[in-house]
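Worksheet for the structure shown next.
Of the protein chains in this complex, one is absent; all others appear in place.
In this document, chain identifiers A and B correspond to the written order of the chains, with residue numbering beginning at 1 in each.
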Amino acid sequence: VAKSYRLGQLARHVGGAVRGDENKPISGIAPLGDAGPRELSFLTNPKYRDLVRETKAAAVLAPSGSGLEGIDLLEVAEPYLALASLLALFHPPAPRRPGISERAHVGESVTIGTEVSVGPFAVVGDGAVLGKRAVIGAGCVVGEDCRVGEETELKPRVVLYPGTVIGRRCLIHSGVVLGADGFGFATSGDVHHKVPQVGRVVVEDDVEIGANTTVDRAALGETLIGEGSKIDNLVMIAHGVKIGPGTLMAAQAGVAGSTRVGRRTTWAGQSGAAGHLEIGDGAIIAAKSAVLKDLPAGAFVIGIPAVEHGRWKRMRASLNRLPELRQEVRKLRSRLERLEALLEKEEG
Amino acid sequence: VAKSYRLGQLARHVGGAVRGDENKPISGIAPLGDAGPRELSFLTNPKYRDLVRETKAAAVLAPSGSGLEGIDLLEVAEPYLALASLLALFHPPAPRRPGISERAHVGESVTIGTEVSVGPFAVVGDGAVLGKRAVIGAGCVVGEDCRVGEETELKPRVVLYPGTVIGRRCLIHSGVVLGADGFGFATSGDVHHKVPQVGRVVVEDDVEIGANTTVDRAALGETLIGEGSKIDNLVMIAHGVKIGPGTLMAAQAGVAGSTRVGRRTTWAGQSGAAGHLEIGDGAIIAAKSAVLKDLPAGAFVIGIPAVEHGRWKRMRASLNRLPELRQEVRKLRSRLERLEALLEKEEG
Partner (left out) sequence: VAKSYRLGQLARHVGGAVRGDENKPISGIAPLGDAGPRELSFLTNPKYRDLVRETKAAAVLAPSGSGLEGIDLLEVAEPYLALASLLALFHPPAPRRPGISERAHVGESVTIGTEVSVGPFAVVGDGAVLGKRAVIGAGCVVGEDCRVGEETELKPRVVLYPGTVIGRRCLIHSGVVLGADGFGFATSGDVHHKVPQVGRVVVEDDVEIGANTTVDRAALGETLIGEGSKIDNLVMIAHGVKIGPGTLMAAQAGVAGSTRVGRRTTWAGQSGAAGHLEIGDGAIIAAKSAVLKDLPAGAFVIGIPAVEHGRWKRMRASLNRLPELRQEVRKLRSRLERLEALLEKEEG
C-alpha cells in the first residue's frame, strides 16, 4: 500500500508553505497531465503553466509567489529541489541485500568492506578494494587493484579496467567502461604504433555516470572526473582529460584528449571539445557545438566552431537575412546603372 | 548444402514476374558486383543501375517496368520488400534451442512461458515475466519485475533495469540498456541533487533497438517506444520521451527529455532534438541536424538549428555565393565613388 501524507506534512518536509487545505491527503506524485485527485503535481518548468488550470491533481508544488489560483498549492523557493526530496519520500530505494553472490568470481587479496553486495557473474580482480556498502551489480568486471568507494553503486555490467579509482557515493550506470586505453598512436611511415596507455581513471566522490559512457585511462597520470560531476549516457571522455567538480555533461557529448575543463561547466547534448584545451570555470557549451579554442571562465558558446553566444546570434541573424541582402545589392546595382546612364547622357 | 529454387518459384514467392528463363536455378543472393552465375542479384538503389550490365548474376530482382535488358529479370512492385522476403527464404533463422541454461541465474516468482530460452550467465530478477518463446541471450540482466513479451529476443548482454516492459516480437541488440536513470538534477547552490527517477521504460510490439543504444526510464510515468519503431545503434532516448509508432531513427541520434515524437517520423544519423518539444507526425530530420523548436506534421528540416529544408537550401546557396557578393559590393562602391567624383567636379 502506498504511503499517504497530509499536504501540510509535505510542506514541512521541504520547508514550504501551503496555500489551501493543509489536511488534504496525498498518496503520490504525478505530472500535471496525469495526476489524480490524491496526487501532488508540480510546476518546475514554466512552459507547462497553462496545464495547471486543467490538472486533476489534489495540489501543485510551485515556486513561491507563483500567483497560481484555483488549486491548492505547496509553494517553496526551489520547487525542483523539493520535488527531488518528495520523490525520495514516496519512492524510497529498494532495501539493500548485501552479500557476495556464490556465482560471483572474487580474486585474491580483495578487501571487502561491511555490507558490500556483489551480484551474480560479477568479477572482482585481485587486489581490488570495495568500500563499505558498495554495490557491484550483476555481470560487472572490476579489474585488478581497482578501488570502489563507500556506498558507491555499479549497476549491472559496468567494466572498470585495472587500477581505476572511484570515490564515495557514486552511481555508475550499466554499460559504462572506465579505464579503457586512450586513443594514442605514433604514426611512422605507414604504421600506427600503439603508445602504451599506462595511466588510470580517477572518479571523485558523488559523481554519476550514465549508461554506456566511456572514460579512457590517461596515457600517463590520470583522467579525472571531479567531485559532484554528473555525466549522462553515451558520453566520451578521452585520455588525460580533467573534468572540474560540479560539471554537468549531457548525452553524447565528447571531450578529446588532455583538455582541462574547469569547475561547474555545463555541456549540452552532442557537444564536443578538441584536445589540449583549457575550458574556464562555469563555461556553458550549447547543444551540438564544437569547442576548438580555449574558453575563458563564464563563457557561453555555441556553433561549429563555437563562438560567443551573442556573436553567434548576430551571425545567425545576418545569415537569415542573406537572401534579402542579395536582393538589396541587386537593386542598388540597377539604381547605380540608371545614374551612370543618366550621367553619361549628360556628359555626352 | 544450400537450397536451390527456380527463378519462377521465387517470382511466385514474392508475387513478381519473370522476364526471361523461369527455370533458371538460383541457389543464393548476392550484390551486383559479387554475384555468381547461380545467384540472384538485385537493383534496389538506382545508384547502382550501371552495375547491372557487368554483373555475372543469373538474374536480377528489379522494379516493375525497369527497362533493364540483357539479363533475366524478376520484376516486382517493391523490390526491396521482395529482397527481404527472399533473403529470409535462403537464410532461415537458426533453429531455436529453448531451455534455461544451468548457468543462468533465475530469481524468485519468475513466470516463464513455454519454449523460452535463457542463455548462460544471464540473470532474471525476481518477479520477471518472460512470454512464450522469448529469448534471453547470454549475459543479459533482466531486472526485477520486468516483462518481456512473446517471441521477443534479447541478444547477449542486454540490460533491463527493474520494471522495464517490452512487447511482443521485439529484437533488442547487444549492449542495449533500457531503464537507466534519466539525467535529472536539482541544482541548489553548488550541489546537483539527484531527482529520483521512478518511472519506467515501455517498448511496444515489433520494435528493434540497435547495439549499445540507451533508453532512460522516465522521472515519473513512462518513456515510450511506439509500436513498430526501429532504432539503430548508439542512439540516446532520454527520460520521458514518447516515440510515436513506426519511427525510424538512425545511428547516434539523440532525443532529450520529455520530447513527444509523432508517428512515423524519420531521423537521420547523428541528428538530435532538444527536450520538451512536440515533433509532428511524419517529420523528417536530416543527418547531423538539431531540432530546437516544435515541428509541425510533415516537416522536413535540416541544419543546426534545424529549419525547413527549402529555406535551408536558400540560405546555403546564399552562403555559397557570399564571397561573390562581397566582391560585387566592392565593385558597386568603386562605381559609386566614380559617380560621386564626377558630380563633385560638375558641382565644383
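Keep this in mind: a contact is a pair of C-beta atoms (placed from the backbone, for glycine too) under 8 Å apart; a residue touches a chain by one contact, two chains touch by 3 or more.
Just so it is clear, the structure is predicted and the values come from calculations on it, not from any experiment.
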* Structure fact -> Considering the complete complex, of A:I71, A:A88 or A:V123, the missing chain is touched by A:V123
* Structure fact -> Where B:A17, B:I100, B:A297 or B:L325 are the choices, the one touching the absent chain is B:L325
* Kindly note down the residues of chain A that lie in touch with the hidden chain. => 105, 121, 123, 139, 141, 144, 157, 159, 161-162, 175, 177, 180-181, 183-186, 188, 190-196, 198, 212, 214, 216, 219-221, 234, 236, 238, 252, 254, 256, 270, 272, 274, 276, 290, 292, 304, 314-315, 318-319, 321-322, 325, 328-329, 332, 335-336, 339, 342-343
* Considering the whole complex rather than only what is displayed, give the residues of chain B touching the chain that is not shown. => 29-31, 34, 45, 47, 78, 80-81, 83-84, 87-88, 90-91, 94, 101, 103, 119-121, 137-139, 155-157, 171, 173-175, 208, 210-212, 228, 230, 232-234, 246, 248, 250-252, 264, 269-270, 287-288, 303-304, 319-320, 322-323, 325-326, 329, 332-333, 336, 339-340, 343, 347
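FYI, only the chains that are shown with their structure count from here on.
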* List the centre-to-centre spacing of chain A and chain B in whole Å, with centres computed as mean CA coordinates. => 25
